[in-house]
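Note sheet for the following structure.
All protein chains but one are shown in place.
Which chain is which? They are A and B, in the order written, and residues in each are numbered from 1.
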Amino acid sequence: MTFKTFGKTFGAACALSLGLAGLALAEYPERPINMVIPYGAGGATDISARTIAEPLGAAVGKPLVMANVTGAGGATGSVAVQNAKEDGYTMLFARVGSHSVNPAMKATLPYTLEDFRFVTVYEINPVACAVSSSSGITSMEELIAKVDQGGVTYSSSGVGSLLHLAAVMVLSEFGVEEPLTQTTHIPQKGGGAAATAVLNGTATFLCTNSSSIASFVANKQLVPLMVTTAEPVPGFDVPTAADLGKPALHQLVGWTGIAGPDGLPDEVADKWGTWMASATEDADFLEKMTARGSVIELMSPEDANAFIQGQYDTFRKLVDDLGMRIEG
Amino acid sequence: MSFVDSLAAGLSLVGNIEAFLALFLGVAIGVIGGAIPGMSATMAVALTLPFTFAMQPITGILLLLGVYKGGIFGGSIPAILIKTPGTPASSATILDGYPMAEKGEAGRALGMALWASCTADVISNLSLILFAGWLASFALSFGPPEFFTLILFSLTIIAGVSGESLLRGALSALLGLLLATIGLDLVYGTNRFTFGDPNMMGGLNFIAVLIGLFAIPEILAMVRHPTAHVGKARSLGKNWVTFGEYRRSFKSIVRGSFIGVFLGSIPGIGAAPSAFLSYSEARRTSKNRENFGKGEIEGVAASEAGNNGVAGATLIPLLALGVPGDVITAIIIGAFMIHGLQPGPMMFILNVDIIYGLFIGLIVSSVFLFLIGSIAIRGFKYVADVPKRILIPAVLVLCIYGVFAVNNNIFDVGVMFVMGWIGFAMMRYRVPAAPFLIAFILGPLLEDNFRQSMLMSGSDPAILVRGPITWFFWAMTLLTIIAIARAGIRAVKAGPLLGQPPQG
Partner (left out) sequence: MRLGVGAVLAALFLAVYAIPAWVSSPSNVGNIILSPLFWPYALAGFTGLTGFGLIYSGLRLDQSGAPLEEPSDEAGAAWVRLALMAVIMVLTMLLLPGLGMVLTSMLIFAATAFLVRTRHPMTALVCAVLVPLVLYAFFAHVAGVAIPQGEVLRLP
């Protein structure tokens, strides 16, 4: 039975890529669209992108060619789209790291938010903070108390990643005045390594997408302390930022969206709006994404821009207040 | 549940034709994918992933594991035939595999690669089944200081692959270390040698460097002297590896397999260093050490055992801890999660049937690897018979496609070309390429783990000797350096026979 499905999927993929090429349509899109994923295969962005590609491809009617262009925390792939033709045939899966944390933290970044036109944000990832189960810490108060004693460290997937900024922002919201000197940042290569660092005691805690530590929490290897959303997250039996009286942390969430180069024509942006509307309705897609802990929330281009700008401003203010900006 | 019950449950799960078909298909896809430079095992697994969504969990995961194992072996085919490693893990195989192909012994080299791979695969799978729990707890005691000392020790293998002159090997390694610093700094995120180019910020692509260093110089040498090969036998011939040769290399194969199991069970090292370590250990202890690097079959056996020994063992941290050991297992973890399975200690309690199903599948996969590998060698061996001056342009074009495909970036093609000229210059000045490669892989790990250790301890170097594991590796490093130094002094005293102090 499964092999029939395999055959069908494979057959459909071939038909999609070969057969449709004959139908030349005058209007956009008349050929396959390149979708750049600025992070590596198997990561949160990659899985999200490849999950939506299925219903989205059906809505577009042309194949979507997924291309992972990794490097420099999403910058290499983002630049590839920034410099691409503004014809709508090269689009980017933008992510919180590449398009709000990085611009806020890195002065040397070769692009700014103005270089892109966002057509949508479709996925929100709650952020959760967790410690190792062997640390004995069970609540945020205990963690903060430990900070005052000194020696607290946090891991991240690299400088300028969401994990880096999230830990600093959480500490600062909980009244730690000098998070940069009172605690130590131990950057790792990638999100998986960041979680492992907390597991093996290299770092005290981390704040990351709830989905990437869900299995460690279920296996009781990591103890969650809080989630940054207003609503509780399934599988995380901990207080929300609202419960803890820190509404400012609601800004601290991961997201995935789709963007094109700045000069993207209006009709292309409109097309994407309708395609995304039908793609996010897909039951299979919704089920897969929510099972992974994502919240599917489709934003119009205006809402998406306002949301990203708002998050960028919050992050930028924090970065400037603490002197975290990377100039060199 | 008792062991027999678990086994029965596992058997009932995989005891259907679909599961075995998936495994067989997976190994076949892997061997072909691995044999195409630039495709690599990683990409083959990533491409197969979407097809597994619609399958039963165990069928899908077996398919991916098949691709993984096939891919690691498949990489050795182009490494031996056209000096282009299909996956990074097979770069050590080049050192002796390609000289063998040049001597017209490609069939023997490929045969030995297959036998060594399958043996290592069996050992690796058995280790996974028998010692998963024990090795997993060991893996978690590896923090940055332990990594630092392990990698420092691994760097001493440079002495083993330096060829005739240790100093030239060191120079090659330093060049590799320097080029590996290109990109964003890990701790501060500042630019190092990027010249403001966003393509450089991500660092030089590893596969582009690898292919540039090995395949392109061969093309340039051909361009310089197009008729050098004429008259040399290069065809595959009838020769095939004999059981006697296998027996002779058996010790190296077993040692390589256990090196692979050990390094594979620690997340974050990968198969390439394991293959090099296994190679250098085999060379150190072999009676035929003079012949290593000139087409010694034991060298091929050791490298292939080293990289295939990793394949089963990377599943140890994956299944027991939920921690992926490398990029490939990170993708495989994705497949577990899509099916609602959460790898980790709880899986041994909640989904013990799946665990045992996987174990059974893995054991069978070694047999499939042997079958498909034998067929693949018969198919690919005709490459050795293609006229070399048609083969060379074809390899060039294949490299361009492959390197582009790794990261969808034309810039990487340029990196490959530039590295090709550097590799060509190194070849002409008799600077060996293997130390460069090892340093390029291990250099960033060494620096990152050193700085992470310093961050952990607040710059107190005492953390580098914090436990028995670090002591062990410090001792190993010291012993190796003393051995190298003594061999060097002895060689100098013996008089300048070759004009250079030989290696250790």
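Here is the rule we go by: contacts are C-beta pairs under 8 Å (C-beta built on N, C-alpha and C of every residue); 3 or more make two chains touch, one makes a residue touch a chain.
Computed from a predicted structure; not experimentally measured.
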Chain not shown: contacting residue from B:V4, B:I390 or B:A462: B:I390
Which residue of B:F131, B:F206 or B:F417 touches the chain not shown here: B:F417
Per the touch definition above, residue among B:L7, B:L21, B:A54 or B:A170 touching the missing chain: B:A170
Residue in contact with the excluded chain [from B:T149, B:N408, B:N449 or B:T470]: B:N408
Touching residue (missing chain; options B:E18, B:D353 or B:E447): B:E447
Hidden partner chain, touching residue among B:L13, B:A28 or B:M43: B:M43
Where the missing chain touches chain A, by residue: 14, 17-18, 21-22, 31, 34, 65-67, 323, 326-328
Residue numbers in chain B that touch the chain omitted from display: 36, 39, 43, 47, 167-168, 170-171, 174, 177-178, 181, 185, 187-188, 190-195, 219-220, 222-228, 387, 389-390, 392-394, 396-398, 400-401, 404-405, 408, 410, 413-414, 417, 420-421, 428-431, 447, 451, 454-455, 459, 496, 499-501
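The criterion applied here is as follows: only the chains that are shown with their structure count from here on.
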Complex contact set, residues of chain B against chain A: 18, 21-22, 42-43, 46, 50-51, 54-56, 59, 140-144, 183-191, 196, 198-199, 201-203, 205, 267-268, 321-324, 327, 330-331, 333-334, 337-338, 340, 342-347, 407-409, 448, 452, 455-456, 458
Residues of chain A defined as touching chain B within the complex: 1-3, 5-6, 9-10, 36, 40-43, 47, 50, 67-73, 75-76, 79-80, 105-106, 108, 110, 153, 158-160, 184-189, 192-193, 195-197, 199-202, 214-216, 218-221, 288, 291-292, 326, 328
